[in-house]
Every structure is written in C-alpha cells, then in structure tokens.
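In this view, the complex is presented without one of its protein chains, the others remaining in place.
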C-alpha cells in the first residue's frame, strides 16, 4: 500500500475522545467496550491500519485480532462483537450512519459546509495555498488545484481541469475539463439525499506517465485511494469510481465506466463504452471488447465481449447461432 | 405544477400585438381568427396555462375549450382550427417554424445573439448581477451562475460548474464541471443547424437535498421545467434531457442518459449506462439494471434489464436459452 497523510487533504476538526464518540453516536449504539482513554486520530481500512483509529466492519471477516489493540472496531454485526477478539469495539444499529456521524465530526471535506481552501490566482488558474506543484509542471488556464494536491515533475495539466484530493506523480498529462478527486457515489441506498452522502476521505493517486483524456471523472476513495498505474492511457469521457485500482499499462477507450472498488490488473485493454459491475476483479493482460458489460471476475489473459461479458469466441458463436436460428 | 417567472431568466424583448404576430409569421399563416387587441405576454403549455399567452398545439387533444379565452392557439392541424373551440386561433403551415419565429421575437435567450447577462467576479466565480444566492450557500472557484438563477440554503456548488436558467432549492450539492440549465436538443429534424434550434425558454428545478455528480448535463425545458425530485442521487457523466421529470429519491448511476420528456416516478434506482427513449413513463419503485435500454413505459415496482428492457427474470431466462441453444 502507498502512504499519504490524510490531513494534508482533509482538515481535522478535532480528536474524538471515547466520551465524544458515545455522545455523538448516541442511540445508534447497542453495546460497546472501549478503553476510557481511547482517542480517535484517523480512520483505518482492512488494508491500511493505523494506530488510534476506527475501523468499520460490516461482516465477520477472517482478520486476526493481532495488531488491533490500538484500533476501535465499529460493527453492525453482533457476531463480530460477541467473538471477543477485539479490545476496543462498538456494536451499532446502522454502520453507514456511524460512518457519517464520526467522519463528519472529525474531518472537514468538500461535501461539508465547514470546508475551506484558500486559493491564489497563478497563471490564470486557482491554485490552493496548500498544494505542492513541481516547478517543471505546467498548469494551463482556468484550472483549480485544491488543498494537499501534489503534482510531480513535467506534468501537463490542460485547461479547465479540476484536481482535488489527489497525488499526481511525474510526467502525467491531464486533458481539458477533466475532474480528478471528485466525491465517490457512496450512500446508504435506503437514505438518499446529499445530506446523507458518505463522506469520502480517501484520495486519488495517479502514477507516472499516465495520460488522461478530456471530460473524465475520477472519484477519490472512501478511505484509501483510487489508483491509476504507470503508463496507463485513458481516453475521453471515462468514469472511474471510488476505490478502483487499475494496474500498469492500461488502455481504456472513450466513455468506459468502471464502478466502485473494481480491481484491474496490468496490461489490460478496454474498448470504448465498456461498463463494469462494482467490486469485481479483472486479471492481467485481459482484453475487453468495446461495449462490453463486465459482470464477473475475469481471469488473466482472457479476451471477453458482450453483456454479460463472456469469452469473445463464445460470444461470436452465440451471435451466429442467434442469427441463423429460424432461418 | 411549480411556478416560476420566465422573465427572471429570459429578458422579454417586446409584447407582441396581433398585428406584429401576423406580420412576423407572414406566409407561414394559412388562416387565423384573433381578437384585434390580443397581446402576447408569455407562452403556455398544456400543463401551465397563462393569460395572454400563446399555446402551440400539434394535435387535436381532448382539452376542453374552457379557460382558453385569453390564450391564442397556434396549430398546424386544420381539424383543430375547424372545430371552432377556441376564440383566438391561428392555423399555420409549419408549427416548428412558428415556435422559432414567435419565441425568438419575444424573448432573448442564450442561443440568441442579443442575449445579455452581467457578471461580478465574486470569490473566483462569475455570478450574474441578477442571480439570487442564499448567504449560506457555497460557490467554489471557476463557476458561472447566470441571470435569474436561485440557489437555496446550504447548497455546495463545486468547481467549474455552470448553472443557468435554473432554480436550485436547499441542501443541493453539485460537483465539478457539471452544466445545469443548458439548451435542450430540440429542432425540426428536417431543418437542421444552429440557426434553427428551437429556443428553449423553460428552466431546470432541482429540489431539496439532491446530489449531482461531475460532468453531468441537465438541459432546461422547452416551456416549463426539467425537474429532479427531493433526495435524488445522481452520479457522474449523467445526461438528463429537456422536460424530464424525475421523482423523489431517485438513484441514477454514472453515464446514464435520459431522453427528452421522460417521466420517472419516486424511489427509482437506475444502474450505470442505462438509456431511455423519449416521452416514456417509468413508475414508482422501479429498478432498472445497468446498461438497460428502456424503450417503453415501465409499471410501478418492476425490475427490468436488457435492451429493449424487459422483466429481469425474463431477461435472465433469455440469456440462458440463447447460450444453451445449439450446444
């Protein structure tokens, strides 16, 4: 896992004490067992564990209880609470609501009214005072570069590009009207509306030598990062949702959309207008034909087409059969 | 129906007298019967009738002739003219051309060269002198907020957003690079070209607590309004055409496109990359799978998939049959 300092991007409003926590979660709490002096300084995920943090668990995963002493588990599963693995644990009714309450209390982010960022108009673009842009990078006119954003060597950020909550490594080109680091589409589907959107306090990391076309949208992660691997080529109007991980050397043609938490291997080629269901895995060296709808994991070295996407030879056979049938 | 004052958004160039009207329509007129002192102050639709207005009718609908005394009917259907229901009526050759001629004469709008709007650069965004933004709302950098636009309490309008011809209610969040209130795609398909685009003099109304993602486009209505209901969640790169009405609690995933005049009920969930034919109705509590192409009305509580979209169970059966056939 790559590291980043969340507080560069999201101002910490306060350190949450155990007492604060119980106070704000209030009736959402069923039971809890937390050391009195526990303090919350960050949020953990299963892949990135931090000391003095909260980890939200919606199922009884196989994680060992080692290294969890300095982490407070919050769960809506009684089983997780009862198995007595964790030193600090809170069992609540609605995990989604707990996330919103806690994260909104600790951090300010661009979907909260208390969010602040100060800009300087520099070469026709608004650059945050708290952005860190290499001198060799070029920022064209009408961009907005937000708080905490890092832009590496020899990057070219073209016109009307918005970059927030992101780390852009070296030699990256981002074309006109693209938005990087936007808010992921996360909410409890039973409680809709912008007031209930899950605060997204992860970032986007774009690795060296990536090319991103025009009018793309790349959402920042909920906790960790959305990642685009080295040397990847992304065409226009591509949507990449929160928590997506894309390997090296990807080629993604125009108008493709990749749903949340999809993981894509190295050297993958994706035709135009392809779509992906959330949370699936695509192996290395995969080719996905244009207009595919990928609904399941795809093995290394596969070539798939259609909706639902299947082996391209099978897909072609099906087409011929369907057309011949009845003639 | 909700109310709005068209003149807040579209400057009225002149009040059209009966004489003016006959003069500008000229050879497009076949017959007419209009009180000499009739004056045109606004445009009506079948759902929003206004005094001293024009109503364009392209077929002999079942509307009663009551309450039409102060309205001038313009039609290209001889039958409508002959049935003698209306006190003020004009029968023309080309209704589309009449619309263009009359509306362009009365109103200035952003597709006409005489359109004007004066802006102040305020906190890094261009805000029209004639916009009305609540003090609690936050407008990020590089936005354009046009004439007549209202933005309610606690709204967050992120970077490079363009809002024109729209009323945004309270607690709405609009993400980067989105365009609201843009020109609907309306024209006589036999007479193409930007000079012949139908002036669109309706607006967009976005109700409380809606969340709209990045790089979306929401077109304003031709006469009344395009409407997004309370608590609706809209992902990135979604297109919503003119006159679309979406109920409360909608959830619309990325890259979906909704064609003109579609009406969608409450609590509807739409997967990514779905498409809709124009003028269809989708009931309440409907779920539309990703990549669907919806071509017909959908009943309440349905779950549909595929193109053309059908009941999802039927769609799955078809898939299995197609794959088994011939094996």
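As written, the chains take the letters A and B, and residue 1 is the first residue of each chain.
We adopt the following convention: a residue touches a chain if its C-beta (ideal position, glycine included) is under 8 Å from a C-beta of that chain, and two chains touch if they have at least 3 such contacts.
Fair warning: this is a prediction, and the values are worked out from it, not measured in the lab.
Colleague: Which of these touches the unseen chain: B:170, B:219 or B:235?
Modeller: Selected residue, touching the omitted chain: B:219.
Colleague: Please identify which residue in A:116, A:129 or A:323 touches the non-displayed chain.
Modeller: Answer from the full complex: A:323 touches the omitted chain.
Colleague: Looking at A:108, A:182 or A:231, which makes contact with the chain not pictured?
Modeller: That would be A:231, which touches the missing chain.
Colleague: For the chain that's not shown, point to the residue among A:87, A:211 or A:317 touching it.
Modeller: Checking each option in A:87, A:211 or A:317, the one touching the absent chain turns out to be A:211.
Colleague: In the whole complex, what residues of chain B lie against the chain that is missing from view?
Modeller: So the residues of chain B touching the unseen chain are 110-111, 113, 115, 119, 121, 126, 142, 144, 160, 162, 164, 177-179, 182-183, 185, 187, 189, 192-195, 197, 215-217, 219, 237, 239, 241, 255, 257, 259, 273, 275, 277, 293, 307-308, 318, 321-322, 325.
Colleague: Mind pulling the chain A residues that touch the left-out chain?
Modeller: The list for chain A reads 124, 136, 138, 140-142, 154, 156, 158-160, 171-173, 175-177, 208-211, 213-215, 230-233, 235-237, 249-251, 253-255, 269, 272-273, 290-291, 319, 322-323, 325-326.
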